[in-house]
Each structure stands twice: as structure tokens, then as C-alpha cells.
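Only one protein chain is missing; all other protein chains are in place.
Naming follows writing order (A, B and C), and every chain is counted from residue 1.
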Amino acid sequence: MAGNSFGNIFKLTTYGESHGVSIGGIIDGCPSNIPLDLNLIQQELDRRKPGQSNIVTQRKESDIVQFKSGLFEGKTTGTPIAFEIVNADSKSKDYSHIKDVYRPSHADFTYQKKYANRDYRGGGRSSARETASRVVAGAIAKQLLKELKFTAYTSAVGNMQLNKDYPQLDFTNIEQNPVRCADLDLAKKMEDYIKQIRKEGDTIGGVITCVIQNIPVGLGEPVFDKLHADLGKAMLSINAVKGFEIGSGFEGTTMKGSEHNDLIQTNEQTSTNFSGGVQGGISNGMDIVFKVAFKPVATLMQKQKTINTTQTEVEMQGKGRHDPCVVPRAVPIVEAMAAMVILDHLLLHQARKNFRF
Amino acid sequence: MAGNSFGNIFKLTTYGESHGVSIGGIIDGCPSNIPLDLNLIQQELDRRKPGQSNIVTQRKESDIVQFKSGLFEGKTTGTPIAFEIVNADSKSKDYSHIKDVYRPSHADFTYQKKYANRDYRGGGRSSARETASRVVAGAIAKQLLKELKFTAYTSAVGNMQLNKDYPQLDFTNIEQNPVRCADLDLAKKMEDYIKQIRKEGDTIGGVITCVIQNIPVGLGEPVFDKLHADLGKAMLSINAVKGFEIGSGFEGTTMKGSEHNDLIQTNEQTSTNFSGGVQGGISNGMDIVFKVAFKPVATLMQKQKTINTTQTEVEMQGKGRHDPCVVPRAVPIVEAMAAMVILDHLLLHQARKNFRF
Amino acid sequence: MAGNSFGNIFKLTTYGESHGVSIGGIIDGCPSNIPLDLNLIQQELDRRKPGQSNIVTQRKESDIVQFKSGLFEGKTTGTPIAFEIVNADSKSKDYSHIKDVYRPSHADFTYQKKYANRDYRGGGRSSARETASRVVAGAIAKQLLKELKFTAYTSAVGNMQLNKDYPQLDFTNIEQNPVRCADLDLAKKMEDYIKQIRKEGDTIGGVITCVIQNIPVGLGEPVFDKLHADLGKAMLSINAVKGFEIGSGFEGTTMKGSEHNDLIQTNEQTSTNFSGGVQGGISNGMDIVFKVAFKPVATLMQKQKTINTTQTEVEMQGKGRHDPCVVPRAVPIVEAMAAMVILDHLLLHQARKNFRF
Partner (left out) sequence: MAGNSFGNIFKLTTYGESHGVSIGGIIDGCPSNIPLDLNLIQQELDRRKPGQSNIVTQRKESDIVQFKSGLFEGKTTGTPIAFEIVNADSKSKDYSHIKDVYRPSHADFTYQKKYANRDYRGGGRSSARETASRVVAGAIAKQLLKELKFTAYTSAVGNMQLNKDYPQLDFTNIEQNPVRCADLDLAKKMEDYIKQIRKEGDTIGGVITCVIQNIPVGLGEPVFDKLHADLGKAMLSINAVKGFEIGSGFEGTTMKGSEHNDLIQTNEQTSTNFSGGVQGGISNGMDIVFKVAFKPVATLMQKQKTINTTQTEVEMQGKGRHDPCVVPRAVPIVEAMAAMVILDHLLLHQARKNFRF
């Protein structure tokens, strides 16, 4: 009801501003007595952290997660798992260039109008730094869902689109290149393009595709909490996301039913998967496939006109270290959110399915 | 937690199968002492009902809504508003052709696997008939939001796309044609196309664009319940929807930041609106603009191969009266869901904003 | 968030005013494929209905429940179960004596102040008639919990207290007398007392004790959703309830720890049960035992001073048919609420406990 919790049975609540003391969260409802590998969690965080390659922001954040509760002798206790990531880069700085300025296509204006008091340092709560907490919770969800495989990858940067469907791709390529594209040739071109964009002081948008494999049949709660509706909300809640489509998505609107229908075979698999693994809001056991659209980063190393808090026109320019393209670092965030949605729905589905008394 | 409630402060819970006794719902949390025009509610229902034109299903449903509670002397009482729409067309019929068959790209298979007991008559709960209840609640939300304007219209049928942006359109055209396209020339072509598709026993997808005007600044609850995330979930929960995008959406991923940023002017309006009226998950006062992708209707008047509940291959064909294209009747549903999301967020935002004690 | 839903995974939403068209509700989240005996549901309703004996109100309500959805071929489908109970006794009457009057210790004043528009006919939404919907949902919950035994009984009427602990009582007595006391001698005295009270035009309070047997270990979600906290809320939400205590309750505050501690035996049962079956908010497998305090009915057949909506002093007197003591008819309501709480917690507990993937 206040926007900082996600999930129902496996529920994450996050806190923290980009330049405050720390960010972090509380996971409530994790099943108990499950062994957790904390290194795997840190590894997921490292995939998201700044400074990992030469095409992402060089902001200095080690992003070390510390756990405060909910674990005992290496296993979950069923009580809340609290964690904290200290903001190493939160030293006193000069924010005078943005203090009273509404940066274009940022949330400065809307936060100021909504809350009347705003931590203007580095975006405060509206900074994508908050998503580090999501990655922590998602990494835990993934460990509980070991039999499933969550794979996200960059499928477009600007007009450069990966025109292969995922069965034609080698997912092991993804972590072999800084763009996290599943095709190495295209990855190289995307990397060069991003570098060029950065040189121009500009930024560029992109698309991430996500595939969830080995998904059980039956997840999703019609009519409102359909599985893809919750996946869509999860993705749209990530900073800079402007679109979501599952299966055939917008392209599918141009198809006829006779082309689009996924015929069911005697093995209960469908011959095609235009549905993207969801029928009537419930997983049908086929791979779940969806795409997420990210707008270009709003902070430019170029002068832009805008206004300040007294409605006076001013000129401003981004300072410091920013991402020229958000998608490489967003790949683990997409996976994290997907894992949380699936785990939450799995727990909910099992609540009733296992009803035997 | 069970999928049949939508919203938090203004909350709709729906019930009903397509061929059961009735469908309906309960609206909990409607502000009290608000006059309601019941005719306006029925009018919205009439926009969704079968048989309204020659390009939609001819199923016979008068879809008359009856109210059971929550109203007194023409005004809301603040107590739950329950309503019922009797299923006129629920007579005993022959459903033997679908009883044991999983129709392709329908929810028969997933409902059977999830619930083990399924009302197979006409889709049961998975039928889009359920959305009539949403239209009722949305029509009430609209009356509470009289100062806002919710306008949805068909912007694509198959490959026929409306290539004008909404400021170039005359919204009064929308209800003047059975397709609910905002351009009358294109509407005629779309209508002819849909008729041809129907003749082929086939179906076709489409896109609906929705514009919300006169929206106040400040709606949306970051970081998870961002306004567009909740709009996205609402739209993705509608039958046949496979995609959602706000503002520049997927197209915006190909743009540079220098092209995409919406510069803020001294009147606090932006010069462009690639953001679609939402920044950082909060409305910025510009028009909210989003698109919704609908797949082609799964029921064909053609023979298709599929399997039955004993995993045997069978051939089946749709019977009776079905929509060749879902978008004309989905227009009021999109508006209804949008109105509910906005009202719920407005109430929530006001809860804290008006805090004075 | 608006007060008319109860439960999380098994969730009831109710609607309806005492003299409107009907009352009813929607149960969302009932496990699927469970056979339901509709007669048993009606039987529970009959235990609550007016006119069943000579010490309860003679209001004429047949209270027949009709189901609208969620059932197919005698079993639950997992979709919402909607039901309606038509208000037989809602004919046009003369309500002029209460229209503008705030009846003492009724909710007229608070509803008017909160909502500004109020259905004054017979209490409207604040009437205990609403609890019939709870009995329906509780009767379904009971059928899902066949291995458990829910037994409520009248343990006090005014100063007449049943001074035996439940193991000394024969529960088969309860339905053998109109007071629903578990001791037949005392029941007769209570009955006579209630008749005398009624003759005086007065009313009297009472206490209901509830015992839940064969409860599994592990239900309850600390630290806020402790099992007894949710039971307490459930009971306090019933009309006229002013107190709740579990196990030793208020009496236990006078005891020393050395007297009060329940020693655990090698069979994992405790030698005493001052805890009332809950330790740390979680069921420990012992019987759950709690008491619920009901105030005397506020409607008197005596003249009382009060004010009207214009703050003028007036005199008023109850008309028609009212209960002199609420507890006999409240017994099935207490059981119903208890069953819903237990089922909801059981489903929630199983969601995580059964986590194996």
C-alpha cells in the first residue's frame, strides 16, 4: 500500500536512497531450513554493480551485502531475512548543480511534487541503485528454484537487434561479453556502439529478453493476478522500463488466429509457443519468454534546458559517472524480478494444491 | 492472494463463469455520499456487450446490471457495492464437443491442470465474459473522476495501423464506427477486413491506444507500485493481452537520450511526452498514453488439431458465435481498468497528502 | 483496505444491508476439486437464523443461501464462490421513528459521521444480519477441515456462569437447548432468565466459549499474525463483541509463572493448557480454547433518551422483533469465524512447509 513491498508469500520490502547511509531490505516469508550460499548472492550483485566493465558507470560501489537476521547455521529460519548494502560512495559532495533543478526525464519533478521533501543527492530513492536490493532477494529466490533456469540477455541496443530466437542462441555467451548479448558478434558491435554513444555524451535504449525454463504447469492466479500480469508489473517497476510483452507480444497482433494458435500435442507440449508459456494467465509448462523495453538513460553529458524549483529556465549537464546504456547491468535485475514472481506464485499455488487434510 | 480482487482502497472482487447463473462483483471502498448515475454504468456495459454490431459476436446477452447494496437514495453509502449480471445465454446446451478437449491457445489445459475441476461450458471462468464486471466497476470509477477524460480507441487491426498521434485525432469519431477506431477512413477498412477474416473462419489481433487527460501530478507509489506498473498489470490481466507499453515504449529503445528526454518548460509541462505522462513511476501531469496488444481470438471456425484430456489427438472446430477480432469490444474494458487504477492511486495518494492533524 | 474482506488465502468479501435487496459474499481462494455438501451449509445458517426458538428474535427471514459460481458438478472449481441470501423481510416499512434518530449504543451516529449517507433501515450495514454471510463461508471452511472439531457454546448469560471446564461437559447438549449452553440444567435457568429479561423490555449480555480440537502444530505467523491475534480480531469483528481471551486470559494475570507454565511431556503434549493451545503465536497441538464477551443488545423495548441528527434531544423506543440476548444465535458465528481463521492459516502454513522443488 506504500509501494516498497513486492510479493505476497515471499515478500521483499526495500529501503534506501542512493547517497544515504545504506540501502537494503527485508525478505519476509522465505521457506525455512533451506541452505543458502551467500557467495552466489554476492555474485549476482557483482553482475549488477558499477565499474564491472568499460561500458558501464565507473561509480565506486563495492556493493557488499551483509545479512542481519533470518539465517542460522547456514540455513534459513523462516523469520525475516534483513540485509544491508552500505553506500560507500555517499561522501559529502557538491550537489548544488542539481539541488534545485528538475533534471529532464528524471523523477526530480514528480518526487518534489508528490512528497514536498526530496533527497536530491544523486536521485535519492528514485535512483536505480535501489535495484541492488532486488538482486539480493532474487538471488535467494533463484536458489530456492534450482530446478528452474532464468536467463536474461540483451537482445537490442538502439537499432541493433538480435534477430535470432533463443533456441538458436548459446546462453553461455551472455556472461562472456560486457553487453550481455547472447551473440558474440553482435555483442562486439553493440559494445562499440555504446562506446561511441558515450563519447557523444549521449545515451541509448535497449531491450532485454528473458527466458524461464523448466517451469511447472499451473502458476498464476486468474483473473487479475495472471502470471504474465505479475511478470509485467515486476518488469515495469524497474527503472527506465517503458514496455513489456510476452510471447508474440505486439508482433502477434498482426497475426491471424490460424497462424498464432499453439497446437497442443499428445505430450502436452505445444508445437509453437506464441503464447510465451502462459495460457489464460497460468503457466502451461512451455518456456516463459518475454521482452522488456528500456528507454535511454536520462542523464546526459550534454547541456540541456530545464527549469528549477522556482519555475525558472536553467541549463544543466550531467556530472560524474553514469551508464550510457542501462541494459547490460539490468540483465541480473530482470532475472531477479522474474525469480521472485515465479517463487511467489509457486508458493501460492502450492498452498492450495497441496491441500490435504 | 487468490487473484479475483483488483485494487487496494477502491477494490473490485469479481465472480462468475460464462455459463453459470450469473457474473458480478463487489466493490469495496468506494467513497461515500457520491451520486451515481446508473444509466451511465449500463451505457458502458452496452459498449462491451455482444451483438452491438455486425463485426462482433452475436451471442445473446442483454447484460443488464442489477445492484444489491451500497447505494441509498441515489448515492453511495461507503459500504460494499454488490452487483449481478444474469447470464441470459446460459441455457442447457450441447458442450460435448469441448467437454474433454483442450482448445488450442485457450485456458482449458491450464485450468484443468491447476484446478483439476473445470467448468468447461464456454470457457467458464476464463471467458472474457468476466470483463463485464470490470466495466461496471470502471464506470463507477469514471463517475468519481469526472474531471479526467479516459479515451481508448482501436489503433491497429492486424497490419492496419493508425499512423497518427492522438492530438491529430478527433475522439468523437470513436463511437461512430463499430471498430472504435478514431479515424473514420481507416475504420471502414478495418471493418471490411474483419468481415473478410470472419468469412475465412479466422480471427485477427489488434492494438488499443489509451489516453488519460487532465491527470493530477503525484499519482504512483514507487518503487514497486509505480503508476505505469499498475496500469501495465491491469491491462495484462485482460483476456488476450500480450503486451503493454507506455509513452515511447519499444520504439523508444531505439532512441538516444538527447532525442528522448522530455524537456521541462517553465509552465511545468514538458515539450515532448515520450515518457507517456509518468516519470519515476509518478504522474507528471502530462497526458498518460499507453498501448495494449491483443492477440487474435483463439476460437476459429476452422478445424484444428489438438488433444483431449486423455492425451489423444483429436480434431475440433469452434461452434456458435464468436468475435473475429476482440479489440472493438475491448475498448471500454481498457478504459474501465485504467479508471480503476487511477482512482485507486488517487485515493492512496490523497490519504497521505492530506495528512493534517 | 476497506474492511469488508477477511482472510488472505481463503478470503471472504461480504456485502449487503439488512433491509436492502440481499446480503451475500464472494469466497476467493477455496482449494479446488473439493466436494461440498450444500445442505450442511444451510444447516449452519439455520442455527443462526431468526425465529428458531422462543428466546430469539421472531423476525421472518428464511435465510436460504443461493450459490452463483465456483461450483461444478458438486465440487469446488477453485474460482470464486459467490452466494446470495435474499432479504425476505425487506418490505417497505415505516422507519420514520429511527430515520433521523441516533439509537443509543448503536452505530447510527458513527456511520452517519463517517459516511454522511446511511441506510437507516434496520441498521443497514451495521446490522448483525451481515454475519449470515460469515456463517456460509465458515460452513465451507468447516467442510474442508473435517478432521478438526469446532465447538462453541454459551458459557455465561449475565451473571449466570457455567463453572465447568470443557472436558467436564457433554458437547451433545449444546444443540439440545435454545441457549446453546453445554449444561442442560444451567441452560434451563438461562432460558428462563432471558425470557424474564425480554418481558422487562430489556436485554442481557453473555459469553461464548469456543474449543478447537485436533489442531495441527505450526499454525500462526509471528510476530504480528499470531494465531490467537487473528482469532481475536475475528471475534472482535463480530457485532456486540467487547472482549476476547485465550487460555487463562485475564484470570491468568493473577497467577505465578510456576503455576501457569504448561509443562511439556514426552508425548509432546502439555500437562496443563493455560496457554490455550498457542505458544509464541503458533499452535502447539493442544486444544485451542478461547472466550468471547458479548455486550447486551442495544435495542430495548423501553423508552430511552437520545438525540436526532439535528442534535435535538428526543425519546425513542425499539419496535418490532429483536433478540433479548445475542449469544444463542452467535454460537455458529463464532465457530464460523474460527474455522475461517484456522483454514486460512493452515493454507498459508502449508504453502511454505510443503516447499519442495
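In the analysis below, a contact is a pair of C-beta atoms (placed from the backbone, for glycine too) under 8 Å apart; a residue touches a chain by one contact, two chains touch by 3 or more.
Because the structure is predicted, anything quoted here is derived from the model rather than measured.
J.: Among A:Q42, A:T79, A:Q265 or A:Q302, which residue is in contact with the omitted chain in the full complex?
T.: Checking each option in A:Q42, A:T79, A:Q265 or A:Q302, the one touching the absent chain turns out to be A:T79.
J.: Could you tell me which of C:I140, C:L186 or C:V207 touches the chain that is not displayed?
T.: For the chain that is not drawn, the touching residue is C:V207.
J.: For subunit A, which residues touch the unseen chain?
T.: 1-5, 8-11, 13-17, 20-26, 28-29, 32-33, 66-70, 72-73, 75-82, 84, 114-119, 124-125
J.: Using the touch rule from the top, list residues of subunit C that touch the missing partner.
T.: Missing-chain contacts on subunit C: residues 1-6, 8-9, 14, 102, 104-107, 109-111, 113-114, 125-126, 130, 156, 158-159, 197, 202-207, 217-218, 220-226, 228-230, 232-234, 236-237, 239, 242-250, 252-268, 270, 274-276, 279-284, 291, 293-300, 302, 304-307, 311-313, 348-349, 353.
J.: List the subunit B residues touching the unshown chain?
T.: Where subunit B meets the chain not shown: residues 1, 9, 29, 31-32, 34, 78-79, 144-148, 222, 346-348, 350-355, 357.
By our rule, only the chains that are shown with their structure count from here on.
J.: With chain centres defined as C-alpha means, what is the inter-centre distance between subunit B and subunit C in Å?
T.: Those two chain centres are 39 Å apart.
J.: Of all residues in subunit B, which are in touch with two or more distinct other chains?
T.: In subunit B, the residues touching two or more other chains are 1-5, 8, 14, 114, 125.
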